[in-house]
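Here the complex is missing a single protein chain, while all its other protein chains stay put.
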Amino acid sequence: MLEIQTPEAVMFWVLAPLSGIAALGMLLVKKAVHSALLLAWVMVTLAIFYIAQDALFLGIVQIVVYTGAVMMLFLFILMLVGVDASDSLTETIAGLRPIAITAAVGFGGLFVALISRAALGREAVGLQAANANGNVQGLAQKLFSTYVWPFEVVSALLITAALGAMVLAHHQRSVARPTQRQQSIARFRSGSLAGAAGLPSPGVFARHNAVDVPALLPDGSAAPTSISATLKARGDMLESRSFELGEVDNTVTEEK
Amino acid sequence: MTTSTSLGYLIALPLAGSIILLLAGRKADKWGHLLATALSASSFGLGLYQLSQMLALEPEERGFTQKLFSWISVGTFNVDAGLLLDQLSICFVLLITGVGTLIHIYSISYMSHDRDRRRFFAYLNLFIAAMLLLVLGDSYLNLYVGWEGVGLASYLLIGFWNQKPAYATASKKAFVMNRIGDMGLSFAIMIAFATLGTVTFAGVKEASESASTATLTGIGIMLLIAAAGKSAQFPLQAWLGDAMAGPTPVSALIHAATMVTAGVYLITRSNFIFDAAPTAQLLVVIVGAVTLIFGALIGTAKDDIKKALAASTMSQIGYMTLAAGLGPAGYAIAIMHLLTHGFFKAGMFLGAGSVMHGMKDQVNMRRYGALGKFMPITFVTFGLGYLAIIGVPPFAGFYSKDLIIETAFNAGGVKGILLGSMTLFGAILTAFYMTRVMVLTFTSPERWEEDQHPHESPILMWLPMVVLAIGSVTTGYLFTRGDALVHWLEPVFGEHGEHTELLPHKVVSALAITAVIIGASIALVKYQFTEVDAEAPTKVSILTRLARKDLLQDSFNESVFMRPGQVLTRWLVKGDDNVVDGTVRLVGRTALGAGAELRRTQTGFARSYSALILIGALVLIAGIWVITQ
Partner (left out) sequence: MNPYNYLYLAALLFTIGAVGVVVRRNAIVVFMCIELMLNAANLTLVTFSRINGTLDGQVVAFFTMVVAACEVVVGLAIIVTIYRSRRSASVDDASLLKR
């Protein structure tokens, strides 16, 4: 017979509403990055629930894999695709929002009704016995005996997924990569001879190694190509003048 | 009744000829007509042979039967394809094959310019075969097969020159009106089977002795309708005039001598039914009497020689029908008139064909005249037929028509006097219109159109006419000498029975001859001694106008049957278009409409699809909830 102790109850009643609000927020916020962060919060909460329910291994895996790997992957993609891209929240397809909300509310209501009426015909047992040798050992026991076949299949799936991602990300060249000779010819044939000798390698004109401080050209102006276009577009480029040294004080002070 | 093995050949020979000629196609054009004529002649020879066999037997045993094969065997309904040749059938067999062969010979020459001559002979042979089957069948059902066959042959032959739409329509009209008669025969067979359980002549004869009068009256009336349709009797006579659209040999064979007599054959063959159903018999008499006057009246006003002869045929068959409705006393007399009529009417039709041949297919008698000088053989043969039909002794028609008039008077009472007077009046009219035809064509001054060069016909045409003329002259005497034909047919029809003689035989003859003289003189005065207009006069009496319009039968048929029928068909077509087709189109429209509506779910947006999936999942869960309640 399972007796849920008060600490767990308290933890539940604090964290559950929070995770609900976080989920709702994920739905409603405009910027995608905010949605990602709220989702990460929900996942962490769930990890805490797993641990509270004696699913120790699973709770840690939730944090490591889900929150750690999957959400980071999401954030990376958001970065690639455009952190800026925020949707307007107005609906373009007529009538979709009311339908969706009604359906979902009905859906949820039905779920709740079904769960509350469910008579499982057995008492809640708790995992004391199953975790007798430890949660990891118990899981391993199950995994390598009863569930070995799904285990193998899922590992094959993982490999396939990795391969699939590589294939999708592969950029097939349609024209051959221009050789050094071709690039050189192109440089001389372009409008001006300014770039004839090629661009300076990174850091040639750098005064500072900060990402958002541009390098200075010989005439003192900022070199436009020394800073990421994204940063420039966002106006995060800083003036290098502010970092210039003043007069150098040549006096040597004694170390005391 | 002895079984014979050669009856089938009577039918098989011409039938084979027909099939060969139709299947061989143009290859048979050179010899097809000769083969057909030979086969028809061989059937005639076979018929003569059968007659000789019969003569060698006792009167009661003169009959041959042959079962060809077992045809229908369903439950209690068993009909064999069987043939019966008795004294009645042999008369018809010889008439059909004899006159048929003569007409085949005539057609070799008459149709020599037609490129479809082979097809014509194929149809002629088909007709012979079907008509033989009609008279040789041993049951009503076998007779019906032949009945339908002659109807088909008539349709094919009337519409032979179907390039002309009017001729094609005429053949259709004949076929449709015949169909009404055929329905009567079908019903008669159905009633016979339903009530009596059999359709063979012998079976029905036996069963009729114990059947109820109502049943027999019903069968009799249905048979009368059939006979009226096939023999062009009132009220189904309107097709005979239009049937003259066919080539003249066709008119001679089918619409004078043979097919139109099938009705009389049917009635006389069913004598046991009519003898037991007096009401039906009375109706037969009435139909015959009405038709004979009807046809005679129409014949007086027709200027087309073939239509005049057709009206005459209608009238003469009216005589036969009247005689057949007078009971045992009249059957043999009807058959006698039928046989003699076959000779002289066919002869006259062939003569008309000869005249048309010589006058470049002109049929308007008002454009004839003085042809006796230029076509002597035609004139003589036609004239002999004319004398026979009006009833001048000693030609054939005198004997047969005289006997009919006498039998009519002897029917007794008011009925007898009435019938006798009508037949006498018919005789006057017959004499009048036939004399009119003779005079207008042969003896009156010429009223030809431009460029006519009448000439005698070739030998193959006038030889059959001569043979038939000989028949017109001699057959009357031969049949009545010692009541030969009556005694010959006695085993079939039963005893004559005693009858009261209303008027002595000589008085009747005198009355008949007087009628002939009256009719002929009026016609002579009107047409021979007065000038005849080349165009038909328009200021004529009301009776003439009515007679020109076939006594309004066509108008009646059109207004009572045709126009309502057309309205009905139009309504049915509209109903079919709107209701039936409309329903089908509605199904299509519904499908399209439903498709158009359902297509609106295909928006192309992934989000609406996912919304649909959500709704679907909701429905599923709801379903589970409902089930687990």
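As written, the chain order gives the labels A and B, with residue 1 at the start of each chain.
Methods note: a residue touches a chain if its C-beta (ideal position, glycine included) is under 8 Å from a C-beta of that chain, and two chains touch if they have at least 3 such contacts.
Values in this document were obtained by computation on a predicted structure and should not be read as measured data.
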| item | value |
| --- | --- |
| Missing chain: touched chains present in the view | A, B |
| Chain not shown: contacting residue from A:168, A:194 or A:229 | A:168 |
| Contact set of chain B toward the excluded chain (per top definition) | 599, 602-607, 610-611, 614 |
| Missing-chain contacts mapped onto chain A | 2, 4, 8-9, 12, 16, 19-20, 23-24, 26-27, 32, 35-36, 39, 42-43, 46, 49-50, 53-55, 57-58, 61-62, 65-66, 69-70, 73-74, 77-78, 80-82, 85, 87, 91-93, 96-97, 100-101, 103-105, 107-108, 111-112, 115-116, 120, 122, 124-127, 129-131, 135, 138-139, 141-143, 146-147, 150-151, 154, 157-158, 160-162, 164-165, 168-169 |
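Note that only the chains that are shown with their structure count from here on.
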| item | value |
| --- | --- |
| Contacting residues of chain A [partner chain B, same complex] | 93, 96, 99-100, 103-104, 106-107, 110-111, 113-114, 117 |
| Footprint of chain A on chain B - complex, ascending | 603, 605, 607-608, 611, 614-615, 617-618, 621-622, 624-625, 628 |
